[in-house]
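Just one protein chain is left out here, and the rest sit where they should.
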């Protein structure tokens, strides 16, 4: 059993020095381009720097047989302003995280065996698919507390753009576009 | 078995647009404050974005019964300029990653069970210790391709500063300072 | 006729102060994550800050009836390190800049009439299409000297990924994937 | 006629992932060093990313026979946090945008004919003057949503600094300083 | 006597251009990762850019015979968003600023005689000690408006971590740990 501890600088509560060493998100306040406003240092607790939400597999009973569980600033306030965020991927057999990009961050993915690591440069299309016979999981980290997520098919088809416009700009046959708009709840 | 693929923009090799989407490190060239110079896009291969060095446990037969295996830009060139790096921690029973800081990055640590995640804000002292009966491993990510590592005891004692100076500035008894200088190969 | 002049600080050549006010790219040197190395200040000329390459319409006689003429750091060395770059779009009637993203930058687009401006946040999919009867042009600026360009169809189909993999991760019928791989020179 | 569309990631409204892909300014809230706080994603509309304010020539009936129409975050909220802003310059014959700097950004200027582009490195003095017989216009982009604007004569003379102090630090004769203070409403 | 003046761009109050050239901190509002929200430009006064708090020696009648007087954004609102902050160090004879780091900034220290300057890279341990017979002072600047301060002994001992845990991770004898916990008000 690992014991892992960070020493929070108690001194800060006593001094009137600024405490930007950390800026635990106040999720009740509006975000800024640099993240959420900070809660007061005196309200910061060690548990603000721990997140257990990635311990439970996501529900993969869905159209893609897969789930993404985010551990972003919105779920893990201690990440706010730290330039990092996390997520858990769960894929049932044949599960797939469809083609997507993270507009705001690069990504590092750990595959638990054989301990391989991959990096996905910011904004580049990538996907994960479970070609095996058993469920698989992976953990990822992003280079921003707010990496964003743009799933290609949602962006292309879950909208109200005229079919011929999507068709003309993707070279996909209108019938295909219409079909996928139907599957994903798009119109037009 | 997961299949995970990133689509490298082939177009870039054809155009003369810049390719800062990625900047695979040329480790033969001197670093800059922003990282290593890039290898030419035409020389980039998909495997540059994959690193297997974290698949093998580090050798924990040492004074701390623990090992840190870095996956920084220097080992994993695809990380260069991506604002991320990785490492593997191995701790034998009683193993310890001694009190340390990462001057250049915040850190996220995954404990494989129960899937808990911790964040260590940049520059704050922290440690990991294996209080269990079996070997333990953890994977970490940093918010920089070059997080740095400052192990407290190495910084304090593996140097040639006069003992009384270290003692006066740490409030540690000179006998203790001398003893640890001896253990860690310091002088003075 | 507009006369527009920037006063380059002559003083710099005389002092030994650093000259990072500008860093005209030395295109013969390898890029870094922050851009190209700078040419020596004494070699900098006013014309390094002017680029005429966007004055000529691009050749739209091609599959998309459109052209993108980049004015990035690689074409316009004075942009190096300035956090900006430019491009010209030309679209013949029915021309289209297909669905694409800029992984490394946000974009501002000027439509010359009626003087409307649009912003495309970094990494988000967008396109331009000429629905009119005459040729159209537009000028864009990016928030990076190296915005990158990922054209969706090139990324998806101009590669050697197995058709079923692309199909499974995009929900496009294998026949469509094969057809577009054919059009765009992909294999698999 | 160009049709130009950005696909806003609808998914974001459904997920609780952060939406820093864009951060449309809430102009009712105080700015931060990184920009304005964001409005809620569910309140974001496509039109927030379009700005038509540069379509109308500015009023050049003034002392400089020229006008600057800003398209900054304060006028074009979709620019907030995107690292870009825009402006339109209008110059009647003999019109001049007097010597000035942008303390917070580099600038790219498009001269509509012959499609020439210029870059003005951050903070360097520059000007535009219409040496022709007809009105001229130009569009510019800045590398920050808040480039700032410091017009030399306003800074030097539209203040209450003692004339001899301005004279001593600019080497301009006191009579000239007094005269320009008069023109620009300065005192001292 | 030096007269030193900055010309605040009066124009800004008249235009509706953004005023991020400066962002004087509104200390009544919560900090963000990028600093405090700005007060309104019309409320900015020249004195907001001046701070006299470093003119008075700090009280060195304490356990370390030294004092740190911060001039951070919290004390000197004009620094907000400027990427700089200041402090004054006072050391009585035998005074010491104990071993510490600044997790959020690099530091430059001026020793008033012989005009020597030192740089302390971000996050690296350092200290200052007065080995002379008279009081000494020094002025420092940090590369962030919020450099933070982590004093080693406070972090290690002014906490409630079990003594054996601190001992195991620092290689300090438990008796020493207990003693310093006592001195610094720690428990466990």
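In this document, chain identifiers A, B, C, D and E correspond to the written order of the chains, with residue numbering beginning at 1 in each.
Simple rule for what comes next: contacts are C-beta pairs under 8 Å (C-beta built on N, C-alpha and C of every residue); 3 or more make two chains touch, one makes a residue touch a chain.
Predicted, not measured: the structure shown is a model, and the values here were computed from it.
For the chain excluded from display, the touched partners among the shown chains of the whole complex are B, C, D, E.
Of the options B:66, B:156 or B:176, the residue whose C-beta touches the omitted chain is B:156. Think of the hidden chain as still there; on chain E it touches residues 1-9, 21-22, 49-52, 54-56, 71, 76, 78-79, 82-84, 86, 88, 91, 105-112, 114-132, 136, 138-139, 141-143. Counting over the whole complex, chain D has residues 96, 98-99, 101-104, 121-125, 127, 129, 148, 150, 152-153, 155-156, 165, 168-173, 176, 180, 183 touching the chain that is not drawn. Counting the whole complex, the residues of chain C in touch with the unshown chain are 3, 5, 7, 9-12, 15-21, 23, 26, 29, 32-40, 80-81.
In this text, only the chains that are shown with their structure count from here on.
Chains touching both chain A and chain D: C, E. The rotation relating chain C to chain E, fitted on Cα atoms, comes to 180°, given as a multiple of 5. Under half of the residue numbers at the interface between copies chain D and chain E are found on both sides, making the touching surfaces mostly different. Of the two chain pairs examined here, A-C and C-D, it is C-D that is joined by more C-beta pairs in contact.
Annotation: 35 Å between the Cα-based centres of chain B and chain C.
Between chain A and chain B, the centres computed from C-alpha atoms are 23 Å apart. Counting partners per residue, chain C has 103-104, 121-125, 127, 129, 148, 150, 155-156, 165 as the residues that reach two or more other chains.
Looking at which chains touch one another, you get A-B, A-C, A-D, A-E, B-C, B-E, C-D, D-E.
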